[in-house]
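Only one protein chain is missing from this complex, and each of the others stays in its spot.
Right after this comes chain A.
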Amino acid sequence: MAIKDYLRERFFPHMWCPGCGHGTILNSLLRAIEDLGLSKSNIVMTSGIGCSARISGYVDFHSLHTLHGRALAFATGVKLSKPELTVIVPMGDGDALAIGGNHFIHAARRNIDITAIVMNNRIYGMTGGQFSPLSGPGKKATTAPYMTIDNEFDVVELAKAAGATFVARSTAYHCQEATGYLKQAILHKGFSVVEILSQCPTHYGRKNKEGDAAAMLEIQRDTTARIGSKALDENPGLIPRGIFVDIEKPEYCEEYGKIIERATKRKAS
């Protein structure tokens, strides 16, 4: 199927700014789905609120555009009630880890078979450039005119600690690598997290003097390195990319299936 067959062209043009990384991530995701040959009617995309969350409107899947921070809670209801569906949840950094942080760690803890994508541009774009829990200290934002003093989360470390059984990181610049990780994440049975660094040239880039979209993509290239690479060995200050966790653990819906078996047997006896 051609990529455009996965899009709802009726709803274009999209609302993203020129140069926004989110469109590239959508591209990586659709290529992953195309490579896997998944049926469109078997996919539910659930998102929250923010620039990133609008992604769900543009794709020709069952799409559920929900409340700020709550996408994973809605997705949990979708998945547990119909486990045969493939559930994909793209989220922004504020959406996933500020207002939605509690749902994020608990979805990971349950190891429910959902693919969470954190499209991390380190800023609240839709509301005009406020700092997020992923901005980190020393950044400029409309709510940090004197620089941020808040420390940031490390999405990978947080997901690992919370119990996610597949954790990867890539960037909008490394779009083919991202496609590969997304494919593995979707195939993985359990809660998978793929963090993809994205760029918001309109707010983050302008406030922090990182230049235009092309310059910001170069920053993604130059400040990250594959785990196991020489570059990372020599410069541990770089942000590691790669697959950090890929383990098997009992999946939530399958475990619930066993509860149903036990309960129906008890009832029959």
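Assume contacts are C-beta pairs under 8 Å (C-beta built on N, C-alpha and C of every residue); 3 or more make two chains touch, one makes a residue touch a chain; residues count from 1.
FYI, contacts and distances are computed from a predicted model.
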The complex's invisible chain, by UniProt name, from "Electron transfer flavoprotein small subunit", "2-oxoglutarate ferredoxin oxidoreductase subunit alpha", "ABC-type sugar transport system, ATPase component" or "Ectoine/hydroxyectoine ABC transporter ATP-binding protein EhuA": "2-oxoglutarate ferredoxin oxidoreductase subunit alpha"
Residue, one of A:L85, A:A98, A:A215 or A:V245, that touches the chain absent here: A:L85
Absent-chain contact - pick from A:F61, A:F166, A:Y181 or A:Y204: A:F61
On chain A, residues whose C-beta touches the chain left out of the figure: 8, 10-11, 40-42, 44, 46, 56-57, 60-67, 70, 73-82, 84-85, 102-103, 106, 256, 259-260, 262-264, 266-267
